[in-house]
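Attaching a single structure in structure tokens format; questions to follow.
Every protein chain of the complex appears in place save one, which is left out.
Chains: A and B, in written order; residue numbering restarts at 1 for each.
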Amino acid sequence: MATNSHALYGEADPATLGGYDEPPPRMGFFTDTSVCIGCKACEVACKEWNAIPEDGLVFTGMSYDNSEGLGADTWRHVAFIEQRKPLAMQDPGVQHEDVDVLALASQGSGTPPEQARITPTTPGEPGQMRWLMASDVCKHCTHAACLDVCPTGSLFRTEFGTVVVQEDICNGCGYCIPACPYGVIDQRQEDGRAWKCTLCYDRLSGGMEPACAKACPTDSIQFGPLDELRERARGRVDQLVEAGETGARLYGEDPHDGVGGDGAFFLLMDEPEVYGFPPDPVVTTRDLPAMWRCVGAAALTLAATAAASFAGAMFGRRP
Amino acid sequence: MAECHPVGFQWVMEAKARGATLIHVDPRFTRTSALADIHVPLRVGSDIAFIGGIINHVLQNEKYFREYLVTYTNAPTVLTEDYADTEDLDGVFSGLDPESRIYDFHTWQYEGTEVQAASGKRDKEYSDRVQGSSGVRQAGRGEAHGSGGAEVTAQITNDETLEHPRCVFQVLKRHYARYTPEVIEEICGVPQETFLRVCELLTSNSGRDRTSAFVYSVGWTQHTVGVQYIRSAAILQSLLGNIGRPGGGVLALRGHASIQGSTDIPTLFNLLPGYIPMPHAHSNEDLDAFITAEATRKGYWAEMRAYMVSLLKAWWGSAATPETDFCFDYLPRLTGSHSTYETVQSQLDGECKGYFLMGENPAVGSANAKMQRLGMANLDWLVVRDFSLTESATWWKDGPEIATGELHTEDIGTEVFFLPAAAHTEKDGSFTNTQRLLQWHHQAVEPAGDARSDLWFTYHLGRRIRHKLAGSIDERDFPILDLTWDYPTKGEIDEPEAESVLAEINGWGADGNPLTNYEQLNADGSTVCGCWIYCGVYTDGVNQAARRKPQVQQNWVATEWGWAWPANRRILYNRASADPEGNPWSERKALIWWDAEKAQWSGHDIPDYDKSKSPHYRPPDGAQGAEALSGLDPFIMQADGKAWLFVPAGLTDGPLPTHYEPQDSPVSNLLYTQQRNPVRQIQPHPNNRYQPSGEDPGTEVYPYVLTSYRLTEHHTAGGMSRWLPYLSELQPELFCEVSPELAAERNLEHLGWATVVTARGAIEARLLVTERMTPMTIQGRRTHHVGIPYHWGPNGYSTGDSFNDLSSISLDPNSHIQEVKALSCDIRPGRRPVGADRARLVHEYQQRAGITERTGTEV
Partner (left out) sequence: MGVRDWLGWPLFRQLGAGDPYGRGAAAKSSTSEHLTPRTQTAQKVVKSVCPYCAVGCGQNVYVSDDKVTQVEGDPDSPVSRGRLCPKGAASLQLTTGSARMHQVLHRRPNSTEWETLDLDTAMDMIADRVIATRRQGWQWEQNGVRTRRTMGIASLGGATLDNEENYLIKKLFTALGAVQIENQARV
């Protein structure tokens, strides 16, 4: 598989491309959001292991999500989505027949429809209710634009196929930040350097699983060889769909998607946008080979492509 | 469960993956509801009605497990003619004295006999069983039935056809007849369709092949009728045959690492180790009188003397001899309830002058936190042992009353000592988890600075006191001077060896060797045992609680991990997992069974039963204790060996659960004229005013139902979470949850501030408007809940007002636990006033509601 693959897009084995002879199987995360209980053990376990700074006491009002999103100091983030939509297998029991969502929104006690994935009141059938939870993380893309644009070699591909920032090398140039199609990697204000999930590279090197996966009480976060995870994930989707949960789908699992598939992929219960994921992420350096032939133009083009993609990732909903 | 016991919830998710149905009954849509098949919101305070409705459904539609019911429960037992039900007396039982607010339980007894309770208020029978002066004793009415007591099986009248009009089954049927789906809808706000679906799911998943489990937490205990909540589930599960079987039970998910251990080896006023009751004060009481009054004739509580003498030997060693009555008189006596809430009153009255707080933060965590602080402000001295400076350590300089001007620091005479505590990683010791499993935690490092374990503190405090009192000839000092208090210590700080304390808890025989089982305990002083139910935890001198055989190397019961009391049995009363003949009810639900060839019980678990007692064993006439249990008596601690649907003794507030409204409720009791539990415990005080309820004028001043709860990200009163940045950032400040309907009604703005007011206090919180909070229709009226987590206080990294500044001291009369899960309140937009205006606002509400010292104190 790896020998025929392209280095920058399409199906590929990243570790082999990274120059590792006989690398171990590619390792990754499968986050099955259908069993996530939103406990945030992953967030805390990640911070404890990696000694990430606490980053502020902010009561957001976005359901029980007070971490807001991934960033330099949040490498696992649990999103909470309250919506007027049913889960096929659930009777939520709530009774909200008389709620005028628009009136509430104008009063300040409802969610404007355009922000409806959060809380507190969203358009939809009254009496329907679902509370989705999902733990987000760096996707460890097969084709990682952050890595492609890193001028110092701080970002590198590990033998496990993961993408890691090397703090002893990062000079804080920040090129990687807009390159990420998911808006994951971020600069820490205190030291200017870029930080993100390492998929616990140190633990992997020692034969241990990442801290978040180990802590996860319900095994919503599963760690293992990507091949095995993908197979297991497909089985889980089939099971859910059969049980009537027709919205169940995988996200980031497809090696043919715009980033060549993610090393960390997800089982979602609805469209990716519901969870704040870009629907069609594309590696922002897709055109890099062409650029290299014309290096002078590359920097400008790259920056523009990256910026556009980032904007798409942050605010992207299907047109 | 997902909210407060996330790691335990993995097993629920596993069951769900195998096809189990998960029903979540909770007023709020929580993280547990998010993963449930059905979420059933119901009004807080209405669970007895809800479960009562299911019980009625089971009885009316004959959905009970008849063979189990007839053989293993007291359903066939005939009651006395004197018993009158709530059906006869409009919501109260026979025996109520409204003046003293006490029930005389005598009319609740079985016909022709009198049984003692296995737990609860056993002292109630004292005067029946022990009369006259020491040495001249006769049991009460029981004496008429045979030698030394009443609990002779032959005297119990059973009707196995279940048709006798006074048999428990028929009494139950009549008692619950009015708990119809229509009424349940009106009381609980649960649509009939949902209610019936729950009934159907539960009953179809119970029986020979299937079992259902009930899981509860303090959402059930923290009520003025909390014990009867649990009783409701016990009745239902007994009817369905779901007790003593795998996948069954009524499971308390307890919220603290060793809260189970804290009742087993109780730091509770009413208990001695192993649920032996603390003696109440009686004329000329000695050990014999105590045992006569408290022990049963049948079952393992008949051996109470052996447990008690072994305990007295553990405490007073060589001073405890038959000649000294084993130092029974060294025990202080009770004169009623001395719970932590009476202690507050006692502090305010100036009687209690010295107070130890060991890892507890009542200034935030106990009901009516203001009363707690005012009590502490009236002490001579206070010792606080904790990790950080909690609100209970600093109220004298920065508590809410300092801000309102109700207290002035310079006027507070309380001397305060703060002693830093050691963490679990800094000491050896055992926790008992929620399934009675003792697990040892080993010391990893030495505590830094002045931090010390509570073991160190208690041991060295005792050592110093004994040293200072040495040589005293004052009789009241004898119990201290005679105390066995010579534990070996280790290391530079002289930490007592925790394992030596465990060895004493386990006990030893005359030869000094560790005991292996409580059946070895003797009443003659030849055995020593600090807690009889823990006997065996140090078998062979090996710390069984420290056993850690990996889970993958043993069966699903995992009996080689830690040690569960009693005798390492994992499922209590598991004789009931087999049918009367001793065969598993079904292969699918096999746990233990009678192996006729080997003539013993065997199986996956350790039998909670005499291993060699055949199902065909019938006790000889006059048999006592364990011998009196027949081969059909799985409930070996009960005086009749049966599961009690009807409780003839041990409860203060009735033999059957009955729906009463909470102390403060905007709703009238639809079922009876009797609004509240007539014998609930209340503590009227100017700072503990109650609110009008139901149709009383003034109820509308506090129109909303108020409830409290925990969040995954925090722990209890916050001492172990609010100081931690990693937890604080996840839930950074106090908030309250309301529905959009209530938000509209009260002009509450999402993310804005709200002030919540009760007759006790006013607090402010940020608003989370969410459809997870649902309005309910109660008796035709739209009813709203306000939900507030109780973790916060003014100290620490994440701060906020305290929920318990709103709650009142109103208690369950059995457990003396506070009602903080169901109250009523008002909510208004904006922040609360500061300074004296805060107290003024509360007072203004009280006046508007016409609250006096009598409000809410009616029987």
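We take it that a residue touches a chain if its C-beta (ideal position, glycine included) is under 8 Å from a C-beta of that chain, and two chains touch if they have at least 3 such contacts.
Model, not experiment: these values are computed from the prediction.
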item	value
Residue, one of B:56, B:404, B:433 or B:624, that touches the chain absent here	B:433
Touching residue (missing chain; options B:66, B:333 or B:618)	B:333
Option from A:55, A:68 or A:228 whose C-beta touches the chain left out	A:228
Per the touch definition above, residue among B:112, B:191 or B:255 touching the missing chain	B:255
Given B:479, B:509 or B:703, the one touching the chain that is not displayed	B:479
Of B:8, B:247, B:509 or B:794, the one touching the omitted chain in the full complex	B:8
On chain A, residues whose C-beta touches the chain left out of the figure	7, 14-15, 17-24, 39-41, 43-45, 48-49, 147-148, 150, 153, 155-159, 164, 166-169, 200-203, 205-209, 211, 214-217, 222-225, 228-229
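In the analysis below, only the chains that are shown with their structure count from here on.
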item	value
Between chain B and chain A, distance of the C-alpha-averaged centres to the nearest whole Å	44
Parts of chain B lying in touch with chain A, wherever the complex brings them together	2, 6-7, 9-10, 13, 29, 31-41, 194, 197, 711-713, 725-733, 735, 739-741, 743-744, 747-752, 766-772, 774-777, 797-798
Sites on chain A touched by chain B in the complex	35, 37-41, 43-44, 47-48, 54-59, 61, 63-64, 66-67, 82, 84, 89-96, 98-99, 103-104, 107-110, 119-121, 129-133, 217-219
